[in-house]
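With one protein chain held back, the other chains of the complex are shown just where they sit.
By letter and in written order, the chains are A and B; residue numbering begins at 1 in each of them.
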Amino acid sequence: MSHSNYYDVTTWPVGNPSEDIGEVINSIIADIKDRQTATDENDGGKPGAVIYLPPGDYHLRTQVLIDISFLRIQGSGHGFTSSSIRFNVPKDEWAGLHELWPGGSRVIVDLPPGAAGDSTGAAFLIEREGSPRISSVEFSNFCIDGLHFIPDGSELPAENSYVNGKTGIYVASANDSFRINGMGFIYLENALTIHKADALSIHDNFIAECGSCIELRGWGQASKITDNLIGAGFKGHSIYAENHGGLLITANNIFPRGASSIHFDGVTRSSVSNNRLHSFYPGMVILAGNSSENLVATNHFLRDHEPWTPFLGVDNGRNDLFGLLRVSGNNNSVIGNHFSEVLDARGVRPTGAAPVIVRLVEGAGNFVSNNHVVALDVRAESSDSCFAAQVDALLTTGASDGLAVTTVLVESGSARNTILDSGNDAQVIADRRANAVRATPTISFEPEGAVRSGQTVEIPR
Amino acid sequence: MSHSNYYDVTTWPVGNPSEDIGEVINSIIADIKDRQTATDENDGGKPGAVIYLPPGDYHLRTQVLIDISFLRIQGSGHGFTSSSIRFNVPKDEWAGLHELWPGGSRVIVDLPPGAAGDSTGAAFLIEREGSPRISSVEFSNFCIDGLHFIPDGSELPAENSYVNGKTGIYVASANDSFRINGMGFIYLENALTIHKADALSIHDNFIAECGSCIELRGWGQASKITDNLIGAGFKGHSIYAENHGGLLITANNIFPRGASSIHFDGVTRSSVSNNRLHSFYPGMVILAGNSSENLVATNHFLRDHEPWTPFLGVDNGRNDLFGLLRVSGNNNSVIGNHFSEVLDARGVRPTGAAPVIVRLVEGAGNFVSNNHVVALDVRAESSDSCFAAQVDALLTTGASDGLAVTTVLVESGSARNTILDSGNDAQVIADRRANAVRATPTISFEPEGAVRSGQTVEIPR
Partner (left out) sequence: MSHSNYYDVTTWPVGNPSEDIGEVINSIIADIKDRQTATDENDGGKPGAVIYLPPGDYHLRTQVLIDISFLRIQGSGHGFTSSSIRFNVPKDEWAGLHELWPGGSRVIVDLPPGAAGDSTGAAFLIEREGSPRISSVEFSNFCIDGLHFIPDGSELPAENSYVNGKTGIYVASANDSFRINGMGFIYLENALTIHKADALSIHDNFIAECGSCIELRGWGQASKITDNLIGAGFKGHSIYAENHGGLLITANNIFPRGASSIHFDGVTRSSVSNNRLHSFYPGMVILAGNSSENLVATNHFLRDHEPWTPFLGVDNGRNDLFGLLRVSGNNNSVIGNHFSEVLDARGVRPTGAAPVIVRLVEGAGNFVSNNHVVALDVRAESSDSCFAAQVDALLTTGASDGLAVTTVLVESGSARNTILDSGNDAQVIADRRANAVRATPTISFEPEGAVRSGQTVEIPR
């Protein structure tokens, strides 16, 4: 059916998609280009195509190079299952497992490792110079699986290293209106690395057990990362962006481990709102490199401890004074967030310190208002069962005690900030001569004209 | 085309999909399993499959049992049309109707009724014990229609009872990375019942005219319910969750009736943010059973009266003191919500009471800040036309009067809460010795140094 611009990798005459889907797709792209020689100034000529991957296992031994606009590659299943859990099951129990690997429309990346972060180990490389920027390339509803991690020189088992030099999708050139929807990414050192994006949409994907999940590099604007399930490894970022403006990150459920859940470097006028963020380490959201005029609002931050035995003792190297949210920049807004810091006080580092929730490091004019910090001291427990341990930890609230924290710490390098209703007077450490602070009222708060101490409260039933 | 793991129910040789699509799909699943005998420790073996339902009516007389991962069942149309409106059209007018039933890729559930909430009346049952948990089952873009409701012993017509013992999708076993996208559910007593979910995504569905819409049972974590249109019957929940942590409920438009829009039981560290919620009764959002550290933020709550004649007099049995948002738990955040309470004062129960908007029943440490309550007394009107009545009620704001309400009521069982800017001093009923309260300033509010009464305001044009 190539005449209709619809291609099925299992019926294409060149190559064997089970053995090397890269060869098959490159051959299809060559065919599309052969048939798109027309350049029509009146109305058309190069509509692109769709390439379909039915459910199945497809080894990729040749990198796919995409240099045409309007190409959609789609499957019928994001195919996630946890490889991390399985690799930590004793091997003599594998015979009893229902299945061993991810599935769906699954591309197995069988490339030699590239250098971390470069394009050589990428399953899909999108690169085209010249004008216009390559546009409307779409990836939809299939799985990219890096298969194995490799030793990183530490004591960790190889499959827990989050290192393998493989990338799922690497966009090297300036691009416009790309879409990544409904995909699954697993066991890749980098799931998605995209340079110079304009109006990019990364929506409703499942990106987990990858070293880093989403990296927006170079510069870019007006993009969105929405409604994804994301969780990076302990060395990487769930979401990283540099020099982006107008980026919207919302409605994501970002789970551990992730050295950072979201890390901005030089990002301006962007939003991180309405996400659920969970981490085992400090430094969950970092606004670095003069990231300014961003809105961090109505997110749920939870930082608790690692509950799964294979990763006990692993962390991102930051102590509890680093801040769950750390800001180096100007005029950012931090409004209406909930922070839960749920720690075993015995494990706080430096020992005996009061952990910091929001830390303003450099800059001026930030507005931190109406944030609610909950800090609890709970006895850390762990388990060999990943799911049970996580759920158990998540649901533990009952017998916990309060934990002393600094809700907002303003360093001398950051000034003229406004801190409102984000911690009581003792919890906000800031020079009141350099910053405007209104502490959250405590029970003894009694403004004139509103004193009602001793009031008898009638409770209707 | 079974060799490519793509199945079309209309071309499968076993069974007749119009007569019993359950038999057809079970036969296809058996075929998939027959072909997945390989267990390959190196890289693969069980990729799953996709089963396609073209638009059409498919009776389901045999329950589908799914016990393999990576199965995607997809159609080409969610097919919703209102059966509730049609069943309330006089029967002698049916001949003039363009169509009588839902459509799209439509599965008609012809099973005998199960007991409410169990799996026997479920069209699709997902159940598999052992390890790993069943993963990445996906349902996409088809319709599950329960066809009729049955008498419930009350005076209501059978088709208005929301009872029939049928369930659309019932997941009995622990599961991972499931996706429910673009589906339609209608006239089922339970649309979706999912136990023990991890990283579940319920996104962009249309779930309406069902007894209960989404129920997450047992326990679970790190899931999302996003961007759905949802509306349960007067006996059930639009969304119910128990013992979940890290659940993200956002960007949903939840309309009446629903005994509750969202009901949490023992849910922790989860988010209900940025939803539009509309109900005809109190108890719109309930955090019960020690639900703690949740964020309820920037939602729009509207409670008004039932405008459609067939349901006049039906309600959920709660009076106006129950609270639109009711909290039994600790350390929750209620920030930046808008509440509209639009009632006919003559209908308030108990007669003459001031309705309660936020009610803290048990627990401690909740933070209720920056919520705006609008309360209006409007003359209730109703109509035989469902759509016209609802729109008319929604747009009625003009000639209304204020209605006295309690914006926040803190019972003696809940203490050490912080209530800021969520009602004036008279509207917040709380023991000020046990809770920190800052009332929303009223016009006479004149803090020192900010008095500008009498200021002449120059209005630029």
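Criterion: a contact is a pair of C-beta atoms (placed from the backbone, for glycine too) under 8 Å apart; a residue touches a chain by one contact, two chains touch by 3 or more.
This one's a predicted model, so the numbers in the text were calculated from it and none came from an experiment.
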Cross-chain touch to the chain not pictured, restricted to B:Pro132, B:Gly323 or B:Gly336, is B:Gly336
If I consider the whole complex, including the chain that's not displayed, which of B:Arg61, B:His372 or B:Arg416 touches that chain? B:His372
Across A:Leu125, A:Cys143 or A:Leu409, the one contacting the chain not displayed is A:Leu409
Interface residues of chain A toward the undisplayed chain are 1, 4-6, 39-41, 43-50, 68-70, 72, 74, 128, 130-136, 138, 174, 176-177, 179, 181, 198-199, 201, 203, 219-224, 226-227, 243, 245-248, 250-251, 266, 268-271, 273-274, 290, 292-295, 297-298, 321, 330-331, 333, 335-336, 350, 353, 356, 365, 367, 369-370, 409-412, 416, 418, 420, 425, 429-439
List the residues of chain B that touch the chain left out of this view. 8, 10, 54-57, 59, 76-82, 85-86, 89, 93-106, 108, 147, 182, 184, 204, 206, 208, 227, 229, 251, 253, 255, 274-276, 278, 298, 300, 302, 335-338, 340, 370, 372, 374, 387, 390-391, 394-395, 397-398, 421, 440-443, 445-447, 450-455, 457-461
